[in-house]
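See structure below.
The complex appears here without one of its protein chains, the remainder shown in place.
Note that the chains take the letters A and B in the order they are written out, and that residue 1 is the start of every chain.
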Amino acid sequence: MSKMVNLKINGIDVSVEAGTTILEAAEKLKIKIPVLCYHKDLCIAGNCRVCVVEVVGSRKLVAACATPVNEGLEILTNSLLVRNARKDIIELLLSEHNADCTKCYRNGNCELQDLAAEYKITNQDFIDLAHGTYTIDDLSPSIVKDDSRCIRCQRCVRTCTELQSVGALSVAHKGSEMKISTFFDRNIREVVCTNCGQCVIHCPTGALVEKTYIERVWDAIADPTKHVVVQTATAVRIGLGEELELDAGSRVTGKMVSALKRLGFDSVLDTDFTADLTIMEEGTELLHRLKANLVEGDTSEPLPLTTSCSPGWVKFFEHTFPDMLDHMSTCKSPQQMFGALAKTYFAKKIEVDPENMVSVSIMPCTAKKYEADRPEMRDSGQKDVDYVLTTRELAVMIKQAGIQFSDLPEEKYDSIMGQSTGAAVIFGATGGVMEAALRTAYEIVTGREVPFENLNITPVRGLEGVREASVKIENVLPDWKFLEGAELKCCVAHGLANARKVMEKVQNKEVEYHFIEIMACPGGCLGGGGQPIPTNDEIRKKRMDAIYEEDANMTLRKSHENPEVVQIYKEFLGEPLGKESHKLLHTEYFERQRY
Amino acid sequence: MTDIQQLVGELVKKHGTKREKLLPILQGVIEKERSLSDYAMIEIAKQLGISAADVYGTATFYSFMDTEPRGENIIRVCKTITCFMKGKNQILLALEDALKIKLGETTPDKKFTLLETNCLGWCHKAPAMLINDEIYTDLTIERVHEIIGEYKNK
Partner (left out) sequence: MGKNMLKRIDLIFKNEHDTDEILSKIFKRSNDDLINDLIGSGLKGRGGAGFPTGLKWKLTSEAKDDEKYVICNADEGEPGTFKDREILTQVPHKVLTGMAVCGRIIGAKKGFIYLRGEYNFLKPHLNEEIDKFHAILKKLGSDFRIEIFSGSGAYICGEESSLMESMEGKRGEPRNKPPFPTEKGYLGKPTVINNVETLAHAWTIFKYGPKKFRDLGVQDSRGSKLFSVSGDTPIAGIYELELGMSLQDFVDDFGDDDCKAVQVGGAAGFCVPRKKFRETAIGYQGKLTGISLPTGGSMMLFNSSRSMYNVLKNYLEFFEEESCGQCTPCRVGCQQLLEGIEAVKRGEKHQHYLNKLLRLSETMKMTAKCGLGQSVANSFSSIVENFREEMIY
């Protein structure tokens, strides 16, 4: 244990470990110090200066977030000096910020607005510097960057470089010209941006927001000639509540379905159905590759196989590891499998002309907006998924419709492509796809359930950045003789910085895995760029617990047991990796530029 | 391989690929090319294993790392207080007159770019200017025309 340090904050004694910052020490006393550039996910910047506090005896104020405590320190967090300075700093930020709050996408959920309200900044004496010269980049299908709303706290840059190691955003120029910029200030859609949206959930203001499609969805719903199908990703049901005044980790599946029906969607279906389908396809692909590599010595489809359901990860891979594209599973993500089937299989079943069908998906993700826009994603003959909304956008629609969310009854998804299993539910957490795949693959190969208590493969769960697990395969069924005694080596990584580390090791042949699950966002989809703001590890943990609870409460917990999945193979697809699957459920990848 | 790739390759060979060599490498490109093109920065980023945006962000921090095309000779007139007091505006007018361009512009023959800069450290011999790495002090309008004449004949 490290040394303890004693200090006084606002006259109250507190004892903390050496190395603790003043901000953390104050937190311990439940004294709130305002912050803007500080975020628990990120390294300390100390640049907004909103958190300045007075150290008794010093003529300078110090940034509470960046200053470690010392023995005997006396801190004042609300002295006249501090209040005046803090007010000046907030005023300065407002003076370079387009403070036209009523016209801002983040109106009502903005950290700068909250501070301005708290400090009652009513008369803005400083000269307005936010005039004219700023650009708004709204060409990306996922993210809008409005420099006039930017307060240059650099959270987004730290997110993009440290957390995600994407490096699409950087701080450029200096002095009054200093700004957050892409390479040569190109449009976000032209650069290495993966559309993961982590910058969006880390931005304190409206400088980086999702591109919204709410109005287009309302238009579709209002159009009597259109049949509007909606699919909901697994992480939405454990995130949505937060946007509608429920606690983090509230499971709201039934209420969400009920709300979607009230909003006027014609068919309310579940992306989890195609998550189960993904497991069938990807699990089969894994077994196929294992056989090809281990028995036939055919390395044209090499190992390790990596998952492909996270579109941020897919684009990152295309930019960063163009020589390794054949490692990525050819399976489309559950969203895109769903889209392709909605306008083929489902349309036929319910007898709707696919041209009159509008396919909407609700995702915890901003990259899904980009994914739906990829030119390959038109295997149904039309755009497979027309509009993608984030969890946050769905909450906006629910509020706009005047629905009292917490009072809603619980309802069930419509049938055909509405049924799912616990295996699909856990897709929303990092490690979930791996766990779901193992539950199915192990059983296909051995005829027995995966040897973990209650099917809970705990080694692949948790928030550790990179996790490894291996499963010994014994007493296999006759078809899988070549796997007898084999140890299936798996790796799970979340957050693109971790993904890069793992893939560099694979590239340098430092590790030998068979299967790697990667999710672009820290925590997996539950911490996706389309989820409620704020998101941090404490909240991720709560959402994660909710996901595993939901899984534990399901009767069906293995993808291959989903009766609708069994049915679709029988009626429509034939078999996993079969001809029809290949056409509708699989895709290809492309090398992309490096800036 | 393009010329830029070759140049960056040589610089990387000389300095290595550590992050702390970024400035010397950028300076090496500037020395040859006078400015940093997007191609050069993408190549440097690739060689050093950092993002192109990071290279761009770093380069744009430094006043002498131009990311716009510049002429063969970059003239930087000091605009800070003593040079300002000692008539830098007249010097600037004389330069604009001699080069037939405005401040911030490059001559059509790409021979000169005219810029201002902050304190050059010659306040006791103001006004002063840099042409590339050469310093010129105690400037007068006549002297400016002489100097530009010399460069034009080079």
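The rule is short, and it goes like this: a residue touches a chain if its C-beta (ideal position, glycine included) is under 8 Å from a C-beta of that chain, and two chains touch if they have at least 3 such contacts.
What you see is a predicted model, and the numbers here were worked out from it, not measured in a lab.
Annotation: of A:Val5, A:Leu42 or A:Ala63, A:Ala63 touches the absent chain (contact as defined above). Among A:Leu129, A:Ala222, A:Val295 or A:Val566, the one in contact with the hidden chain is A:Leu129. The chain that is not drawn here is touched, among residues B:Glu20, B:Asp109 or B:Glu142, by B:Glu20. Touch with the hidden chain on the side of chain B covers residues 18-24, 26-27, 30, 57-58, 61-65, 79-82, 84-85, 117-126, 130, 133-135. Seen from chain A, the chain kept out of the figure touches residues 44-50, 52, 59-61, 63, 66-68, 81, 84-85, 88-89, 92-93, 95-96, 125-127, 129, 151-152, 154, 171, 173-178.
Assume only the chains that are shown with their structure count from here on.
Here the spacing of chain A and chain B, counted between their Cα centres, is 44 Å. Per the touch definition, chain B reaches chain A in the complex via residues 38, 41-42, 45-46, 50-54, 56-58, 60-61, 67. Residues 161, 166-174, 181-184, 191-192, 594-595 of chain A touch chain B in their complex.
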